[in-house]
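Shown here: the complex without one of its protein chains, the others still in place.
So, subunit A:
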Amino acid sequence: MAELSNAQPSEIVLRLAGVQKYFGSVAAVENVELAVQKNQLVTLLGPSGCGKTTTLRMIAGFEFPTAGQIVIDGKDVTYTPPNKREIGIVFQSYSLFPHLRVSDNVAYGLKRRGVPKEERVQRVREALQLVDLGQFGDRLPNELSGGQQQRVALARAIVIRPKILLLDEPLSALDAKLRQRMRLEIRHLQRQIGMTTVLVTHDQEEALSMSDHIVVMNKGNVEQEGTPSSIYRQPKTSFVASFIGETNLFKGEIVHAANVDGLLVFRADCGFEACIRKADNLEPGRQLLLSLRPETLTISPSQGEAEASPNALRGTVAGINYLGARTVFEIKTPTRDLMVSVQNDAGSEAPVAFVEGQTIRLSWTPDACQIVEIN
């Protein structure tokens, strides 16, 4: 289809400025700023009711903002109806036309654009081949599996060469295995044809694996945005820290500088102390949250006597969840429970060297400590 674009990577295709949407007096979207660069896949991620779908529907033109501006390709389209926006949209429910054959479904947008029949047939064939459904043009949608229907919906959306492809929870109706494969396929396709894409999902794994850029939304606002790894590694708020991936959060405060250069001491309200990396905004006395990802914690057998060293805790193994590639331990400490994830050795016969009820020692490095604002 469209050849890989050689446009400047910084070219902004979609911009949302101060976009708000109220339904009556209820704010679905309070204030969203967004800039999507050409050929990037940007994900709006958040729990249901966070305003991500409303935002997508405003980009598509199915809803008009109460305030703010939406610009596609330099053109203000804030109040332009959807049929004049040059967008392609894939819904969660596929919403293929059940009475039209697959090829007619894919051809529909071209027909509406007055593409001549010959070119139409050609482009439909290419699009179906692109999604690996070259042989299925004559079928009716209900003769295809869920994954195939989703690919038809994708072909129908991209065949019109939209300026932006919008994906509204496109994989949530599929089973887990297929969902993972479709993630890769969509991402691959999106890269291959160079399609600026906005994806809406509540699935953080989907967001992390597919996106160039993630916008985490909560209660109608953008909570944080950035690359997948920056969102995961440096969550700015407790909402982001707990919504993206698993984490152990501790409330506490900075007490003083550590003996070692470049480190500060954080004292958790539940008692232990942790050395963390110094940063500009971390002055003593501030109430903050400490986030420790399960995979950054190390378990070792306890020496018996209580260690007073920082960045360590004593606890007992309360639960062991063997998950194949890794094992998740539930650790009981005197004050609270933690989750620890341990990568299993490939060749090891007994990946779990600990038993339930065993007393262990938990430790972590200063780099594992993520400091999160209380909000």
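Basically, a residue touches a chain if its C-beta (ideal position, glycine included) is under 8 Å from a C-beta of that chain, and two chains touch if they have at least 3 such contacts; residues count from 1.
In this text, contacts and distances are computed from a predicted model.
Per the UniProt record, the absent chain's protein name among "Methyl-accepting chemotaxis protein", "ABC transporter permease", "40-residue YVTN family beta-propeller repeat-containing protein" or "Heptaprenyl diphosphate synthase component 2" is "ABC transporter permease".
Touching the chain that is not shown, out of A:49, A:68 or A:82: A:82 (per the contact rule at the top). Between the chain not shown and the residues A:160, A:244 or A:372, the one that touches is A:160.
Touch with the hidden chain on the side of subunit A covers residues 60-62, 81-84, 87-89, 91, 93, 95-99, 108-109, 112-113, 156-157, 160.
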